[in-house]
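All protein chains of the complex are present and in place, except for one that has been dropped.
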Amino acid sequence: MTEVQFKGHVSHEEFRKLELSLKKYGIEIIDDPKSVIVQKIKEIIKEIVYLEEKPDNSKISAYIAERMNLSYGHLSKIFSEVTYTSVENFYVLQRVERVKQLITEEKLTCTEVAWKMSYSSVAHLSSQFKKTTGLTPRAFQSIIERRNSSGSSSSQLQSK
Amino acid sequence: MKFLKPRLPGFVLASALVISIFTLLFAAGISYKQLQMASESEKMVVNSYRISVALQQLDLDTRNAETNQRGYLLTNDSSFLQSYFEAIQKVNQSTSQLDSLMSDNYQQSRLLDTLTSSVAKRINYLNEVLRLNNYKVTSTDTIKSLILKGRELMNISQTYIYDIKNDELKLLKRSEMLHENDIKLPPFLILFIVLFSLFVFIISFYKINSDLKDLAITNNQLLINNELFEHSEQIADISHWYLNIKENELTYSNNLYRLLGCKAGEFEPTFLNFLEFVHPDDRALVVEGNRKILDESLEAQMYYRIIRKDGVERHFRSMGKVISDTFGNKFSIGINADITEQHSKDKLIEEKIADLERSNKQLKTFNHIASHDLQEPVRKVQTFISRISDKELEVIPENVRDYITGIGKAAGRMQKFIEDMLLYSKTSMSDKVYETADLNEILENSKRDLSQLIEEKNVIFNTTSLPTVNAIPFQIQQLFNNLISNAIKYSRQDIVPIITIDSKLALGKDIPNTRDNTEKIYYEISFSDNGIGFEQRYAEKIFDLFFRLHTNSEYSGTGIGLSICKVIVENHRGYIKAESLSKYGSTFSIYLPA
Partner (left out) sequence: MKVDSLFILLADDDEDDCIFFRDALQEIRAKTDLTIVNDGSQLMQYLDNADNRVPDLVFLDLNMPVLNGINCLVEIRKKSRLKELAIAIYSTSSSDENVEEAFINGANIYIQKPNDFSVLKVILEHVITLNLQYNTSGLKKENFLLNINNIKSDEVSKT
């Protein structure tokens, strides 16, 4: 995310024009301060998830609060307001997404993923995965494989 | 019966014969030679004796001559003179006899010559004396000196005779020795020949006899086998044929004719004649099959139809191949079997299976549609009820509230019922795809699926390591889920529910009340709980469909869960047993083939 500050006043139409033209390049404009905060939190969480080491859950909230220079309670409230979900949920969601990525792109086994993502056991990984997606990691893997082998009519472009 | 390999004149036998012949010839040759030598030496002995005799005779005759001469000199009797001339003749005879006898011995011949000459001299003197005597002129002294000279010659002759005799004696002794030796061997050889021949004869006799006996036994067995064959063929509706490929001779078993509806030997066994009976549409197949056997020496199997003599169509199965016999001749042999009964049975089975599959499919579809179409209204009822908010509920009268609650509950039961029925039919009709399933994983999945319930009731699990089995994974999962959720459902209110899951091995014959009396190995997995238990006399009935031990007000339930468990276990060719000591809990044991 890049922050841009307009030097002067920008009219509503101009702003819309800018928005539309940027959209062509897949760039979105966020101009609401709360949304900005939420976006930043999301990015921090993404960073944490992609780290090799999984930090303690307790440390995450502290870490975010420190990075954002705001209290965690406050951050958490804003996050829920805007996204209708909690920071913790978002964190879990991101981890599960990473698991999905590791399974589909890097073709790791569940054991390998559990180890890489610092899950306490494969069972724990399966459990969280199933809770979040309603599918077991193996079922997920099988579905993705069969989707890809039966033709790419069901493929989707990567979202922004 | 052991298969006796026919003993052909092998190499061993031929060489044994040759050796025997040579041995005999050799022995005979030696005997012959020895006998020849013996007769030779015998001849020599005889010769020697004859010479001795002749010598004696010569001596005798000369003395005889002398005696007669003296007699005549003394008496002047002419009979003496006669005898004297007879004696002289005899001497000559003896001499010539000796000559011929000793002709082959040079040394002896020389001696003989000297002897002969001295004898001749002697005779001359004798004759001289006689002549002189006749003249009466001669002085007595001349006669005396002649007689004295005669006597000297006599002595010389004697010496000669003596020498010859000695020599002959020596010769005789030697000849006799040789002869003795020569005579020693032949008897032994002849004995040997006789014994050896006897030996060979006896052995040959024994062997021939034994072979003949074996042959007789084999032949007898063959006879029996043939009978068995014919009998078996008749009973089993099979027949055989064999073809001597080189001679192109085809032989049919009697039953082959019968299977074709003919009498044994009714027609000449040829392939073409057989083909006449084959259904026209199948003839090409049979020809091709036959060709494969003969030309390519492949083992061929054919299925085709024949039309019997009485016009009835029958189904045949034939197999043929090429073999070599002990003499290296190639035969093609084959079997024709009438499989009409089996064929129609098979067809019947196929039809029945098709019917079953069709009806199964129909049932499945019916089931599927029924359950979905049944579920939808039930769901609606529940949803509508769920829409009545708490606020709205507060406003309506209590009894109406109760009715609504009742409706909801009833709908809930109906839904559970439909779900369980769906599950039951799905379990019964599933395609059985087995995979290796780690039961520990299955258990973990169950715990996770029932995690909320487990947490609520604080259930404690006591589990040991479970084996990995070959099973239909989702069914085994269902089984575990059912058994564990039952254990939790029927737990006692006042104590912490403890579920113990254990595994061990069991033998088929040890499982109570089953038809398995074998040593087949099963995994015995037991689920024990400390719940409310049940009366042991219902241990079999609880697996019946819809059977319930409690009312809905006591415990909710459809009575389908354990039936599903039983179906699952039976799908795996296993067993499920229940045991309970009433209030002390229950144990459900499942047996899965290892």
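Letters A and B name the chains as they come in the text, with residue numbers starting at 1 for each one.
Following the convention adopted for this analysis, a contact is a pair of C-beta atoms (placed from the backbone, for glycine too) under 8 Å apart; a residue touches a chain by one contact, two chains touch by 3 or more.
On a predicted model such as this, the values are computed, not experimentally measured, just so you know.
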item: Contact residue for the chain not shown (choose from B:R387, B:K432, B:R515 or B:R537); value: B:R387
item: Identified contact with the non-displayed chain, of A:S71, A:T85 or A:T111; value: A:T85
item: Option from B:E351, B:E376 or B:E554 whose C-beta touches the chain left out; value: B:E376
item: Omitted-chain contact residue, chosen from A:S21, A:S71 or A:Q101; value: A:Q101
item: Contact footprint on subunit A, counting only the chain that is left out; value: 28, 30, 32, 35, 38-39, 42, 46, 82-85, 89-90, 93-94, 97, 100-101, 104, 131, 133-135, 139-140, 142-144, 146-147, 150, 153-160
item: Subunit B, residues in touch with the chain not shown (by the definition above); value: 372, 375-376, 378-380, 382-384, 386-387, 411, 415, 452, 474
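By definition in this document, only the chains that are shown with their structure count from here on.
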item: Residues on subunit A engaged by subunit B in the complex (per definition of touch); value: 123, 126-127, 130
item: Subunit A-facing residues of subunit B, complex; value: 444, 448
